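Take this structure first; my questions come after.
The complex is shown incomplete by one protein chain, all other protein chains being positioned as in the whole.
By letter and in written order, the chains are A and B; residue numbering begins at 1 in each of them.
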Amino acid sequence: MNKNLRPLLVSAGGMLAALALWQVTATGPMAGGPLPSAAATFVQLAGLVANEAFWAALAETLVISLAGLTSAAVVGVVTGVLIGSFEPVRYATLAVLEFLKPIPPIVILPLVVLIFGPTTQMSWFLVFFGCVLPIIMQTVSGVHDADPVTLDTARSYGLGRTEILARVTLPSAMPFIGTAMRVAAPAALVITVVAGLLGGGPGLGLSIYQAQAAGDYPVLYAYVVVLGVLGLSFQGASRLAERRLLHWHASYREVLPA
Amino acid sequence: MKLQEKPVTVNNAAAVPPRLEVTALSKTYGSGPSAKCVIEDLTFTIGTGEVVCIVGPSGVGKTTLLKCLAGLQPATSGTAAIDGRTIAGPPAEMALVFQDYSRSLMPWLTVRKNVRLPLRHLRLPEAELNQRINTALEAVGLAHAANQYPWQLSGGMQQRVAIARALAYRPEILIMDEPFASVDAQTRFELEDLCLKIREDFGMTILVVTHDIDEAVYLSDRVVVLGAKPARVLDVVDIDLPAPRDQISTRALPEFAEQRTMVLSMIRKPA
């Protein structure tokens, strides 16, 4: 028992030590500077929780992330299936998709802000743009990966195109789509924050920007702590969802990155 | 790493000073209610320059025993000792060929570099280093595959790379865990004879785990038969066959059949 408790104790000790270091640095050598103390930050955090504007910003952040993610998922899977089902289309789009994939949405942020202004649509579009490409590409790989023997069997049993799609192609693409979604969900949150922080879109990103611009450092840090917790929940939730939904799939384990 | 200069040939266990001594060794995995006792009260010795085989049913704890001998995991009670020194960590004079050969080779190194890896810190002169590697690879018939990667080779070839790595290391005590399990019959005979030859040439003490009773009888001076759960020594069979052994004539001897039957009946006997 004692042995199992030790890692927990050391972990708790590590966290406490980090907090203590923060507190001491902020009140000692850097007192009066831009680094607020841990205590001040947590006081502000408590203040935020009682603040209606905070909950509104949080809700906006969540709504934008999830709306962007959902629309990207729908459009991405449909497009991916279409591209993946027709070989010429797959080849035609390959180079373009490969070129666009490593380009993060922040690159087109100035253009999107120019067109939409600092609005919810702007943030949503940025999230959509950032999430849809990986989902398309994974879906294409998944469709392409469908077992040719199973496909042949399905055809020889006289299954129609849509039936094959629903019964063979999509199920076999599921793990790929699942992986893409697991990666996309935390990314959606990050992009929403980017859109708020740099593009003035509503939500926590904007709140952070305003706190920084106003020099209200304890609030700034409190928001960052909130984002840390939120980010962890997004990662945890998407991983859990993937495991719950796909644990039955034989190739589930293979698809996970090594 | 000193090797004995004079070849030693031994058949009589009693005349040989014990090199490896296992005394009342037991091993339990885990603790508390989930504890699993794999080995209980194991005692046997191996003399210098002897070849001893361990046979026993699958899952009885042979690999566990070898890991204790190699100092990879501590015994729960009892001791294993080399020349009277209790084994606490991997001993310098020992090499171990793992059962799981495909996982025991470094996939990022070529065959040659795999064999070379353990020799780096011995600081041998370059010429001797190369000579050792070449000899070892030739001995297992893999000189031609030196620059390939392990994952490009068949299972049997990978197993031979693992053996070559141990040979090039020139240990005084060589322990092998089912080393010939996935090589073809012809190669298997050659490797068995190689095993006997390096004992002659270098006076190595060799301990081999095998499932093949014929192989155990052919190779050994003694066969340790493990059985029951947790593992105990059911019997130690002295193999009295004339040296040098030969794949055809030795296996044709009536004594060979006798000893083989003896070991087999030990294994089949209900506990």
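Quick notes on this structure:
Here is the rule we use: a contact is a pair of C-beta atoms (placed from the backbone, for glycine too) under 8 Å apart; a residue touches a chain by one contact, two chains touch by 3 or more.
Throughout what follows, contacts and distances are computed from a predicted model.
One chain of the complex is hidden; its UniProt record names it "ABC-type nitrate/sulfonate transport system, permease component", one of "Serine/threonine-protein kinase RsbT", "Sulfur oxidation c-type cytochrome SoxX", "Acyl-CoA dehydrogenase family protein" or "ABC-type nitrate/sulfonate transport system, permease component".
Contact with the chain that does not appear here is found for just one residue of A:35, A:72, A:146 or A:181, A:35. The omitted chain makes contact with just one of the residues B:169, B:202 or B:218: B:169.
In the full complex, chain A touches the hidden chain at residues 6-8, 10-11, 13-15, 17-18, 34-35, 87-88, 91-96, 99, 102-104, 106-111, 113-115, 189-190, 193-194, 197-198, 205, 208-209, 211-212, 215, 217, 220-221, 223-224, 227-232, 235, 257-258. Panel shows chain B; residues 67, 70-72, 89-90, 92, 94-96, 98, 100, 103-104, 106-109, 117-118, 120-121, 149, 151-152, 165, 169 of it touch the chain omitted from the view.
Criterion: only the chains that are shown with their structure count from here on.
Per-chain Cα centroids separate chain A from chain B by 53 Å.
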